[in-house]
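Shown here: the complex without one of its protein chains, the others still in place.
For subunit A:
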Amino acid sequence: MSKNRFVILLTTLLAPISALAQNGIDERIDNAVRPIADTVAGLVFSSFPVAGVQIPFVLVWLIAAATFFTFYFRFINLRAMRHGFHLVRGDYSDPTAAGEVTHFQALATALSGTVGLGNIAGVAIAVSLGGPGATFWMIVAGFLGMSTKFVECTLGVKYRNEYTDGTVSGGPMYYLAKGLAERSDKLRTLGKILAVLFAIFCIGGSFGGGNMFQANQSFKQLVSVTGGDASWLADKGWLFGVVIASLVGLVIIGGIQGIARVTSKIVPFMAIVYVLAGLIIILSNVTAVPAAIGAIISGAFSPEGMAGGVIGVLFQGFRRAAFSNEAGVGSAAIAHSAVRTNRPITEGFVALYEPFVDTVVVCTITALVIIITGTWDPNVDPGQGVALTSAAFESSISWFPWVLTLAVVLFAFSTMISWSYYGLKAWTFLFGESLITDITYKVLFLAFVVVGSSMQLGAVIDFSDAMIFAMAFPNILGLYFLLPVVKRELNTYWAEYRAGSLQKFGKALHRA
């Protein structure tokens, strides 16, 4: 099928959905889904009051695990960072394996699935609702999240499926099913149940947070930068959806890797532009930095006028960090498991850099820009995070919102590509691998792109957010059972590393 015919076919398939969206069917869908969404979201985000603040249980679940893993592995998040860097650099890569997926490539792929709206929109909301002090707790959560990623990604590689043709499939559904069965016969059934639950939530998350939410938010930013409600685009969400869905479709169904390759080249470039612009703003206001850091630290421990005091601030920071780096959700373990290595633990060390780059570096820069420029607003509507960050950058670099819009759309696109893969892996885990199951999932995925950008479906978006966080329940429960496996791998490997008996190659030999 030629590219052109493919686009036409896709457009004709997707156009009716948008036509429906124009005729008020979005409201009907909204009403139909609302009770289910509310129930699921209510369950996942069921909260209990602490010092007058409602704390959702899932957040405690994520942070408790990250803290426990950090202590259990005696601060592996900090002590393995140097070795992780050497692994990413390729010091331990056998040159005869050149051409396979390297540690760097696995990390870069996983990062392009997580860096995005969470760093841009989420941080603005955290600082606005929690004050500057939220930044401190966001950084703490980023460091703790590194330990969770370490555990997930080690297991993702260890229990992946390697097929005879050399392709690999990995992720929580495989380590939950295979890993728990290996622990004991009693855990076999539990492992299967957890794996199936994870796969179901992962599919939900791939349609929601990894798709509709991305389409919706990037469209909003595009509208606001082209003139808000007066924009020609304001009522043409369906058009934006069809365009994005066609592009995504060309990649995931048409197999046109060119588009994905172009995006995967531009996305890191945009991330660097974003970080540099942030640094420029921070440096040009360098006299304001000590005060900003002071506000972050004092705000973290003795916030003034914040609901819930320290607990309230801590909650905002932790919540946005967890939204942003997905540590404990299990999604990244799917991307990391493609690496070529015979030591699974090495990918765990490399994965430490994911929350580090995403949360500790990028989120901190965003937070500093927002605090220094004073653009944070305690009355912000949580749906307007991107607009707030955009305003913060605009106050120093007037044309930056345009760059930011491009960045947001590209980040959204690459996140969709990544999540379509995560969802597909979960889908084939449940329904088996065949051309029909494959295409069914992908067509559904594209339909949700159009739905996400053309409808104001609060209920559907709540539901999909809930699905992403629901993934953390089966995933982390399984991680607790599999900790001894990781500990064993770590002890053997770390002893070899300390003894200097790991083989180094190439330039690393001369450096050593």
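Assorted remarks:
Keep this in mind: a residue touches a chain if its C-beta (ideal position, glycine included) is under 8 Å from a C-beta of that chain, and two chains touch if they have at least 3 such contacts; residues count from 1.
Note that in this section contacts and distances are computed from a predicted model.
Missing from the rendering is one chain, named in UniProt as "Universal stress protein" (options: "Nitrogenase iron-molybdenum cofactor biosynthesis protein NifE", "Na+/H+ antiporter subunit D", "PP2C family protein-serine/threonine phosphatase" or "Universal stress protein"). One of A:335, A:350 or A:412 touches the chain omitted from the figure, and that residue is A:335. Across A:63, A:245 or A:267, the single residue that touches the chain missing here is A:267. Looking at A:251, A:362 or A:387, the residue that reaches the missing chain in the full complex is A:251. In the full complex, subunit A contacts the hidden chain through residues 90, 93, 95-96, 98-102, 104-106, 108-109, 112-113, 165-169, 251-252, 257, 260-261, 264-265, 267-268, 334-335, 338-340, 417-418, 421-422, 506.
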